[in-house]
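Sharing a structure here in C-alpha cells format.
Left out: one protein chain. Kept in place: all the others.
Going by the order they are written in, the chains are A and B; count residues from 1 in each one.
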Amino acid sequence: MTLEESLPSIAELEKYFDRLWPICRSLTGAGFRDSMRILKELMPLEESEIPSGTQVFDWTVPDEWNIEDAFVENEVGVKVIDFKNSNLHVLNYSEPIDQWMDLEVLDKYLHSLPDQPNAIPYLTTYYKRRWGFCLTHEQRQRLKPGKYRAVIRSTLAPGVLTYGHAVLPATVKTADEVLLSTYLCHPSMANNELSGPLVMSYVFKALQALPERRYNYRFVVVPETIGAIAYLAKHGEWLKEHCKAGLVVTCCGDANRITYKRSRQGNAGIDRCVIDTLAGYKKSYGKSYEVEDFFPTGSDERQYCSPGFNLPVGSLMRSRYGTYPEYHTSLDDKSFISFEALQESVLLYLRALRAFECNERLVTTVRCGEPMLGRRGLYPSLGSSKQTEEAVSRMMYLLNFCDGENDLCAVAEKAGCSILDLASHASILKKEGLLVRQPGSSS
Amino acid sequence: MTLEESLPSIAELEKYFDRLWPICRSLTGAGFRDSMRILKELMPLEESEIPSGTQVFDWTVPDEWNIEDAFVENEVGVKVIDFKNSNLHVLNYSEPIDQWMDLEVLDKYLHSLPDQPNAIPYLTTYYKRRWGFCLTHEQRQRLKPGKYRAVIRSTLAPGVLTYGHAVLPATVKTADEVLLSTYLCHPSMANNELSGPLVMSYVFKALQALPERRYNYRFVVVPETIGAIAYLAKHGEWLKEHCKAGLVVTCCGDANRITYKRSRQGNAGIDRCVIDTLAGYKKSYGKSYEVEDFFPTGSDERQYCSPGFNLPVGSLMRSRYGTYPEYHTSLDDKSFISFEALQESVLLYLRALRAFECNERLVTTVRCGEPMLGRRGLYPSLGSSKQTEEAVSRMMYLLNFCDGENDLCAVAEKAGCSILDLASHASILKKEGLLVRQPGSSS
Partner (left out) sequence: MTLEESLPSIAELEKYFDRLWPICRSLTGAGFRDSMRILKELMPLEESEIPSGTQVFDWTVPDEWNIEDAFVENEVGVKVIDFKNSNLHVLNYSEPIDQWMDLEVLDKYLHSLPDQPNAIPYLTTYYKRRWGFCLTHEQRQRLKPGKYRAVIRSTLAPGVLTYGHAVLPATVKTADEVLLSTYLCHPSMANNELSGPLVMSYVFKALQALPERRYNYRFVVVPETIGAIAYLAKHGEWLKEHCKAGLVVTCCGDANRITYKRSRQGNAGIDRCVIDTLAGYKKSYGKSYEVEDFFPTGSDERQYCSPGFNLPVGSLMRSRYGTYPEYHTSLDDKSFISFEALQESVLLYLRALRAFECNERLVTTVRCGEPMLGRRGLYPSLGSSKQTEEAVSRMMYLLNFCDGENDLCAVAEKAGCSILDLASHASILKKEGLLVRQPGSSS
C-alpha cells in the first residue's frame, strides 16, 4: 500500500468536519469531551482528567466551563445576538448573566472588529471572570438605542480539565517515541483548529496500517497551552528521555502554502527530515514552502520547547496562525479550508515521518578503499560507460559518507537528493552487508 | 535625565575645541601636558610620567621633544614657512637647526603633497634624528632659487612620556571594567585627533551623572602607540583580568558616516552591543553605518588587541583614519568636522555603553512550560486577541531563550529587536522573579 492509498477520502474528512464543527469547545467542559468522543472513533484515545485547582508547573487548572445558551434580546423579544447562530458570539469562558441594560451599558461588553466588519472575533477570558458578546461590526452598528437583555446560561465551577492520548507501538522493540500533538479547545473555526485534530487522526490511521514502525508514536489531544503544560507535568520526564521527534499539528487545512516552523533546537533530526521532505515534494510537484525559525509565541511547541524540556518538536502547517486575516474570526470557516489540502497535509506528515523513520545512522563495513560493487551486481560491468549512473552515485555517497558522523539526511544533503531517494539504495547495501546500523545509535 | 539631556552643548564643545586646537602636541613634551591640563577640567585625569629610555615591552621611551619656534626665511628676512601659521609646518620631533643654505639643499628637507597641492602634510620622525619642514605644494613651488635660513628652535633631551587616566567607579561592587582610550599626540588636526579626547571627555561627564553604573569605567589618554604600549606595560595584567570591554575613541568628528571596527576577538560582547546599538539607531533615525573586521594597522586597538592581551576592544568612529583625503593633513581642520556630529558621537557611545550595561546573562526561573503571565498582570486577559502584543512577544523571547546560553544581546537578535527594546521587559520579569542573574556570570 502506498502512502497515497492510505489517505482518507474527501467525503470522510468532510463528514467528520461537519460533525465537529458546531460543537462549542473550550479549555474544559462538555464541548471538549464531546469532540474527543468523536475523535475516538478514529484513534483509541485514552482520556485523563485533572481536577480544577491542580497546580501544573507555574499554572493552575481553572474551573470547568459549560454553556447552554446565550443571547441578547431587545425590548420586543427579538434576539439581536444569538449563540445558536455562532458559538463565537459568546466571549469564551463568560460567567453567567441575565440582565436588562441600556445599549450604552451593553456596549461595554461587546467586541467587534472595525477593520473586518463582517467577522465575529474569537475571544476568551479563561483566567479572569467577566462576560461579553462578540459580533460583527456591521451587526453592532445596526443596534438601536434602547433596552437589551443579556443572557448567558453558563456555569463556572470546579470540575476537570480533560485530555486524551494514544500510543501506537513500534513493530520493533524500542522505547523511542515520536510525538504528535494537537489541541481541541477552539469553538467553530476550521483551519485553526479543526484541521489539526482531523489531520492527526488520519495520520494515526495510516501509520496504524503500516507493516513496520521503528518508533512508538504518541498522539496527544489537549486544550492549548494549559493542556500541554498539564500533559508535560505528567509525562514530561518520560518525553525528555524517549521523545526523539515531535510535531505540533495545527493550521493545516487551507490550500495556500506550506510552512514549517523549526524546533527550538533548530536543526534536530525532525527539522532536517521535514525540510528534506518538503524539498523533495517541491521538486516533484512544484509546491513551494517556507521554513521559519522557532519563536516562543505560537502553539504548544512553546511548552514542548520550553528550556526545561527543549524537545525536538517543530510544527508543520499550511497558513500559520496569525498570518492570515481570517485567523481567530468567524471567517476561518469551512469555505476557508480545502479538503484536498487536508488530504495533502496528511500525506506530507506521512512522508515526513517516513523520512524520519528512514533516517538511520548507518556505517559502512568496507572502510578502506571502496567496496567492489561489480561483483555484487551493483555496478555496470561495462564499467566506463559515459553516463555516471545515478544509482551508482547514490550508493557511492552512502558508502563513503556513512562513516558514523552522518545520518542518512546528512548524506542526502551532500548527494543533492532526499532521504527517500537514498533509502532504497541503503536497503540494498544493508542486504549486501556493506552498511550496518551504527551500534548503539537510537536513530 | 535622558541620554540626550546629558549631551554637551555645541558652544561648550566648540570652546574646548578652540582652546586645544593651536597647541603643538607630540609624543612627549609641553604640548601634550598643556592639552591634558585642559582635559582635566572635564575629567579628573591622574598623570603619570615614564622617563626617557625606559623599556616598555619591545619599545624604548624616546627623548622628550619641545619646540619654541620654527621658520624658513629668505635673504630679505621674509618668513616663507612659519610654524606660527601652522604647527604642521615643522616635521614633528625635528632636531634643532639654524643654517643658511641654497634652495636646492633646503629642498631635501621639505615635504609636500603634489596630489593635494593646498594641503600641508603631517609627518613625524619620532625614532630617527633628522629635521624638516612640511608645506603645501603650492607654497613649495613658489620658492625662488636663492639662500634660505632654516631655523628650528627645538630640544630633544631625556625627559618623560606623560599619560593620564581616570577611573569612574561602578555604583555596585565589582572589579569589572570598561576601557575607553584615546590619544593626544597629534598637533592641529580635528577629526584625527581632537574629536577623540573631546568625545571621551563628555562621555565621562555623562556617565558620571548616571545614578547607576554596573562597571568601573577606565578613561585613558596617551600618546598613540608608544603610550598605549607603556600603559599596557604598567596596567596590562590588570586589564587582562578585569577589562570586559573597550573602545578606542578616535575619528568621531565628521558628519559623513559611522564606522565600527570590531575587536580582534571579533564577536565579543562589546562588538555585539555596539552593532546592536547602531542597528537600532539606523532603524530609528535612518543613519547607516559600516562594520569592519579587526585589522592590525590602525590606532591603539593594535596594542590592546596584540595577541598577548587580546582584549575585547573595538573602535567606534565616523570617517575612519586613512579613508578620507584630508586625513593627516592640514585639511583635517575645524571645517572638516561638525559639532553636531561630535554631539551625536557622544550619544552613540553612551547608547552603546548602556547596551553593554544591559547585556546581562539572565536565566529563567520557570523552565518547564512557560510561566503564567496572566496572573501577574502581564498578559491581556482577553487572551486570544488577534494582535499578538509586541510586549508579550518580547517577554516570551526572554523567558524562553534566557536559558544560560544566551545573553540579552543574543536574545534580542533572535527577537529581531535591540537590547534596549528588551531591557525594560527584562527588568519587569526580574521584579516578578521570573528572570534572575545567572549565578557566577560576570556580565
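We take it that contacts are C-beta pairs under 8 Å (C-beta built on N, C-alpha and C of every residue); 3 or more make two chains touch, one makes a residue touch a chain.
Predicted model, so just to flag it, every value in this text is computed and none were measured.
Of the options B:128, B:144 or B:173, the residue whose C-beta touches the omitted chain is B:128. Contact with the chain that does not appear here is found for just one residue of B:77, B:307 or B:439, B:307. Note that of B:25, B:165, B:261 or B:328, the residue touching the chain absent from this view is B:328. In the full complex, chain B makes contact with the omitted chain through residues 56-60, 91-92, 111, 113, 121-128, 130, 225, 228-229, 232-233, 236, 264, 293, 295-297, 302-303, 305-310, 322, 327-329. By the touch criterion stated above, the residues of chain A touching the omitted chain are 364, 366-372, 374-375, 381-386, 388, 392-393, 396-397, 399-401, 403, 414.
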